Each structure stands twice: as C-alpha cells, then as structure tokens.
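My questions will all concern the structure given below.
A single protein chain has been omitted; all remaining protein chains appear in their positions.
Here is chain A:
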Amino acid sequence: MTPAGENPADPTTGMDPAGGSTGGRGRAGGGDGAGESGSGATAGKPTRAAGSRATGSRAAGKKTTTGRAKATPGSPRKATGARRATGRGQRTAPSRPRPRPHPLGVPRLDVDAMLDTERIIVCCGSGGVGKTTTAAALALRAAERGRRVVVLTIDPARRLAQSLGLTALDNNPREVAGVDPAAGGRLDAMMLDMKRTFDEIVLDHSTPERAEALLANPFYQSLSSSFAGTQEYMAMEKLGQLDASGSWDLIVVDTPPTRSALDFLDAPNRLGDFLDGRLLRLLLAPAKAGGRAYAKVIGASLGMFTRVITKVLGAQLLADVSQFVAALETMFGGFRARADETFRLLAAPGTSFVVVAAPEAAALREASYFVDRLDADGMPLAGLIVNRMHFCAASALTVERGLAAAENLTDHGEHPLAAAVLRIHADRARLAEREVRLRERFTSAHPDTALVEVEALSEDVHDLAGLREIGRALAGDERAAAAG
C-alpha cells in the first residue's frame, strides 16, 4: 500500500482531531469516484447510519451493559469528515481506491463512539492477527480525539515498541512523543513486566522482611516468571492499578499471546483458584493447629496425594510451595478476591472487549469461540475487528473474466503487461473472495456482532503515522482514502 505521506494530494496527512467531531454526519460527494463499485457503495451506506454499537444489539436484557448501550446511538460524534469534495486529480501515482463499503446487513462497529466514551478497552484474539498494533492504533486515535489514554502492551514487536517510545521495559507508563495534542488529549504507553508487577504486589502488601523471604522463595520465583497464567493475571492486576490511579480517561489493554484466545479469560481465575484452592488449603492444613482433624477426613487421599506429588516433584518443591502459600496467606486477603475483583471490573459498564482476527479460518474460528465465551461470561463485547483484509479495487472484473482475458493475451503472445496485471487482479480478487467467505461464515453465526474490516498493509506498522492511518481505517474515516 502507498503510505499516505507519499501522496501529495492526500488531504489526510496530519490528522486534525477536531475536524472529526465537527464534521457533518452525512458524507458529501458520496457519488464521486465510485465508478464500477457504485452500487456497492451506495448500498453500504445505510448500514453505517444504522451502525449503533454492538453493545446496543447485545440485548438490553443484559444488566451489565444496558446503561452504557444507551449512551452511544445517536451520539453526535461522527468522524465521517465531509471534507472530501475534491474532484478526481490528474495524478499518475497509484491512488488508493475507496475502501470497500461496509458489508450489507452487518452492524458496523462504531469505533469512535467507543473511543470517546469507554474507560477500558480490551483487545483480544489469537496470535499473529495484529492485536498489539490494533490496541496502539485505537489508543492513539482516542488520544488525538482528546482523551487521556494509556495503552498497556504485553509483548510488542520491537519497532512498534520503539515508535511508542518503549525502549525499556520499566513497568511504568511513559508519555508517547509525537501525539497531536490539539484536541487536549495525551497518550502514555507501557509494556508489562509480569515479574516486576508480581514483586510489587508482594512488596506493597507485606513487611520488608516477609517480602524478602517470599521474593527469595524458589517456587515464587518460578511462579512469578513462568506460571501459565501469571502473565494474564498480572496484565489484569496492572489494569486494576491503572484504573484505580484515576490518571487516565481510557485504558487500552493488549492481551498476552496465549495459546488460545480463551486462556486469557481463564488464566486469572486459574491462578486465583490455584493459590486459593482447596488443595493448597489441604496441603497447608496439617501444618496448622486443628489441621489434624481436617486431615483425618480426607485422610487417605491426601496421604496418597502427598506421596504422588513428592514422587513426581520431589519433597523440596512441596516444602517451598507450603512456605510460599503460608507467607502469601498472611499477606493479603486471598488471590481469589483479587481475581474476582478484576473480573468485576471487566464486566462493569465502561469496559468494552474488542475481538481482533485476521481473515483466516483458524483466527476467525478462535474469534467465534471468544465471542461466545464473552457472551457466556456476561462480558461487554463491542465487536470484531477483521484485520488484513485484501480489498479488490477493480471489483467489477471477476476472477474468471480476468483470468480468461489474461490467457487470451498470453496465447497470442501480446501485451504481456496487461496479461500480468490481469493475473495480479485475478489472484487478488480470489483472495478477497475467500476472505469475504470466511468473514461471512463468522457473521452468519453471529449476526448481531458489530464488526469493522481493515485493509491489509503491505508493510508492518512501526510509526505513529502508520498507527494513525489504521485508526482512521478502523473508524471508517473516509479521509483515510486517498481518492482525490
């Protein structure tokens, strides 16, 4: 794709956040330049107007979200800028065609309304779908629309991290340079250091001597740096801390690259269960006064349990675990309670989950599971972001016709350039068709889930300009299109 900056006629470089909120709601000059895809473009428009947030369609019956769902429809804030009334230019540079219209009959995720009103946005999805980039783009857009935003990233790619000024992992939010402050917002970013977050919990809730003993415990060291679930748990812990500080209007959270998207919701509970669980209590019981009677009840199985654990893991580990849990227990009122608190924060009004996917079978399948799971847990789903869609510019020319034409030319040994370009088109059209089919499979199973499609970039994003452009595409901001 051509970066916006390369296009001299592009009115979009240097975004003006204020313009977004003052712009008219309709789209002026909507008929120009649509050409062959004209029918699609006009048909697509009503869905945008009807695109109230997903939370709206998420049934008013859900007690957790009713209040919030009302706030968005009809919100005056729309970023469909009315400024692209310019005629078609005489440029030779390949201008980007208009973005594909939003799919008919599918609610559109109103990204700007979400960015303007929510307090927490959680981006989740399977690995490799552009989750971190999406989180950063959302955060930047919200900041440039005037909010004080912090983005909590888990494991950003190096160059993206650099663009956010995240050169060191210091577990504290830092202001991102280069953000347009015109609308009064700001953007801070931080990268999660899970061990340090865990250490901080220990230090904050304990006397120095106790903390020291705990930090030196080998089991604690292992748990805090590699327990399957610690990263997720600590991300949630950090989220709680950021929220409690009250320093930001909006917190955007990127979720850890879990083996399955579902792990993310389970992990905090799993750690909470584990640390606060029946078994650990049983394990500790004999060591405490009165534990003997307790132990008698479960007698045989506990004996066997201890034997097996000792056999498999060795006695030393068991001792470390006991010491760890005993130390932890005196320290604060149970991990369970903290995990529950985090869960409540996520389900509360003001939080939105955004599921990120790529137009691939596996990623969309995971997205589907995740949407169902959020629903089952009563978590507020805003919608689905399908990244990396390939849009087909010359959509009126079918795959078959393009290929037949290319073959015709090749057979006659004429016009190799046209033949090659037709093949490129056919390939792209076929890919685009497949992606739409995959996306439709998702929509037919989840007709009420709002979504937005984002076009594939030919390069990875690693600067604010790139993030800004993604933000515009996410919001359906027509100014992203360089259709001069």
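Observations on the model:
Basically, contacts are C-beta pairs under 8 Å (C-beta built on N, C-alpha and C of every residue); 3 or more make two chains touch, one makes a residue touch a chain; residues count from 1.
In the analysis below, contacts and distances are computed from a predicted model.
Selecting from "NADH-quinone oxidoreductase subunit F", "ATPase", "Electron transfer flavoprotein subunit beta" or "Phosphate transport system permease protein", the unshown chain of this assembly corresponds to "ATPase" (UniProt protein name). When the full complex is taken into account, the listed residue touching the unshown chain is A:Pro416, out of A:Gly105, A:Gly378, A:Pro416 or A:Pro447.
Only one of A:Val122, A:Leu381 or A:Ala405 touches the absent chain when the whole complex is considered: A:Ala405. For the chain missing from the display, the contacting residue among A:Ala183, A:Leu215, A:Ala394 or A:Ala465 is A:Ala394, taking the whole complex into account.
One chain is missing from the display, and on chain A it is touched by residues 1-2, 33, 35-36, 91-97, 126-129, 155, 157-159, 218-219, 221-223, 226-229, 257, 259-260, 270, 274, 277-279, 298, 301, 304-305, 308-309, 311-314, 316-317, 321, 358, 360-363, 365, 392-394, 396-397, 401, 404-405, 408-409, 414-425, 427-428, 430-431, 434, 458-460, 462.
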